[in-house]
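After the structure tokens below, expect a handful of questions from me.
Here the complex is missing a single protein chain, while all its other protein chains stay put.
Chain lettering (A and B) follows the sequence in which the chains are written, and residue indices restart at 1 in each chain.
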Amino acid sequence: MGFLLGKPSTVSGTRRVPASLVGLAGLFLIWEVASQTGLVPELYLRPPSEVLPAMVGLLGDEKFLRALLATVLATVIALLIAILIAVPGGLVLGSIPLVRRACMTVVEFLRPIPSVALIPLALLITGTGPDTKIALAVYGALWPILFNTMYALDELDPLHVETARAFGTGRVAVLTRIALPSAAPFVLTGVRLSFTIALAVVVSTELFAGGTKGLGQFIMEANSGGAHMDQVLAGTVIAGLVGYAANAGLERLNAKLFAWNAPRGEAS
Amino acid sequence: MKRFGTFAQRWVVFAVAVTVWELVTRSAADVFFPPPSRIARAAADVWFSSAFGEHIVPGVSRMLGGFALAAIIGVALGLLLGRSRTAMAYLGPLFNFMRSIPPPLLVPFFLATVGVTSMQLPTIIFGAIWPVLLNTVDGARGVDATKVETARAFRLSKVQWILGVVLPSAAPKIFAGLRLSLSISLILMVIGELIGSANGIGNQLVRTQRDYDLPEMWSWIVLLGVLGYLFNTLLLIVERRALAWQPKHSFETQAQAIGG
Partner (left out) sequence: MVRTMLDVADLGHTYQAKDGAHDAIDGLTFTVEAGELVCVVGPSGCGKSTLLRSISGLIRPTRGTVSLHGTPVDGVPADLAVVFQDYSRSLFPWLTVQRNVEFPLRELSKAERTARAGEALAAVGLENAGRKYPWQLSGGMQQRVAIARALAYRPALLLMDEPFASVDAQTRFELEDLLLRVRREQDTTVLLVTHDIDESVYLGDRVLVLSKSPARVVAALDVGLGEKRDQITTRSSDEFVELRAKVAGLLQSAPTAETVH
């Protein structure tokens, strides 16, 4: 559980690491007791004393690792495609009011459709290959990035623009040298939300479509008949760790790249 | 004149898009992409048939029920824990980890433990609670020092303090969390019904997929879009009312309004 060590908590220095680990240990203890005493059906909620070894086992299991890799890869590819579409899109929608007014109705119409609702349709059209889940995940991951980019441009400080223009900066250069860097932290926040969504959509597709290789499919198979509940729980925990690591990584990236942005929020 | 101009800008592109969609799908005659007019007819037939009571009402009420319970538990727990640094030091990383589990993976677990017929509600509650909970904690933590001291100086009771000071201060963050939770609820409703349910919109999507009834499948997709839009708009209205005292509707809460 080394990943928890890096997570700063608010308690004073010496108790920092133990506090988060105690919380985790507490959960495991309750989980273990609940499972052993039959408070919940033991068959399904396997105790941590079984799930933890199962996790270790899975991490040495090639079939599982392949599935995990397939899921993570599909998520990352989808996220990259979504960034490539949504950031330029957001810049255009955010800086040209006419285009924005014209396109927003279509955007408002498309955005609320949950991407998981498109799973059955996408499977019919493109089959169970990885392109299906990537396309679905791109659809889901587009919106937070698009909207964050767009709203960040609304917040663009007019004085920054005037300063740049007074120094002879052209309109396109204002977009790349002023608008883009000042929007960047919000774009990254969007990317963080989008990663969560992309992962969820990829896993959903795998859960639903038996033929799609990946973590979702692995867990669904382990789940059939309730025979391998330890593996189901272990796989779920590992998926959580992947999500946690990605989120923490993006947060750290944010702190590193956009240190200038943090104190501005507190001031004034 | 100007008003008409804005109206036209808003809808002309939309109307053109729908028209082009209609013309293209008609001429292509692709089974997978029925023209919007056929989808509309299918929608009129299906939405207002017996399916309304059999599938739409049960599914949507499970979703709304799950969301409401997640919201209540999340806000209450968040307010209690948010003001305690010690509690969050122990539980914070744990909550963050729970939130990181892709919510759809809860479906197989609850499918096995609770069973096909009743797994929807716990799945939605367990998946949707984290954004509200963590945002409430965040908001409750952010009560500024002056407010804390003012409350002390007036010797507010615990209840007055939590409901009168902490809750309103945290409200903007809470609503941002609620918005995320709402979209997760909708996703979990659909994915839960896709994988195993006797009824619901997701269940109908599976049926139409099996029957190759594309127009009807599209009509269910459109319905989910309409529902998503409707619920998000309702939440926005509630939020505007609740946060009317705020000088400026903060950017952060808008930015987190997302589909999924």
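In this section, a residue touches a chain if its C-beta (ideal position, glycine included) is under 8 Å from a C-beta of that chain, and two chains touch if they have at least 3 such contacts.
Just so you know, these numbers come straight off a predicted model, no measurement behind them.
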item: For the chain not depicted, the shown chains it touches; value: A
item: Among A:Leu98, A:Val172 or A:Ala259, residue touching the chain not depicted; value: A:Ala259
item: Contacts of chain A with the absent chain, listed as residue ranges; value: 157, 159-160, 162-169, 177-178, 181-182, 184, 258-261, 263-264, 267
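Note that in this section only the chains that are shown with their structure count from here on.
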item: Rounded Å distance, chain A centre to chain B centre (Cα mean); value: 17
item: Residue ranges of chain B in contact with chain A within the complex; value: 6, 9-14, 17, 32, 85-86, 88-94, 96-98, 100-109, 111-113, 180, 183, 186-187, 190-191, 194-195, 201-202, 205-206, 208-209, 212, 214, 217-218, 220-222, 224-229, 232, 251, 254-260
item: Complex contacts: residues of chain A adjacent to chain B; value: 4, 7, 9-11, 15-16, 19-20, 22-24, 26-27, 40-41, 44-45, 98, 101-106, 108-121, 123-125, 140, 143-144, 147-148, 151-152, 154-155, 186, 189-190, 193, 196-197, 199-201, 203-204, 207-208, 215-216, 219-220, 223, 226, 229, 232-233, 235-237, 239-244, 246-247
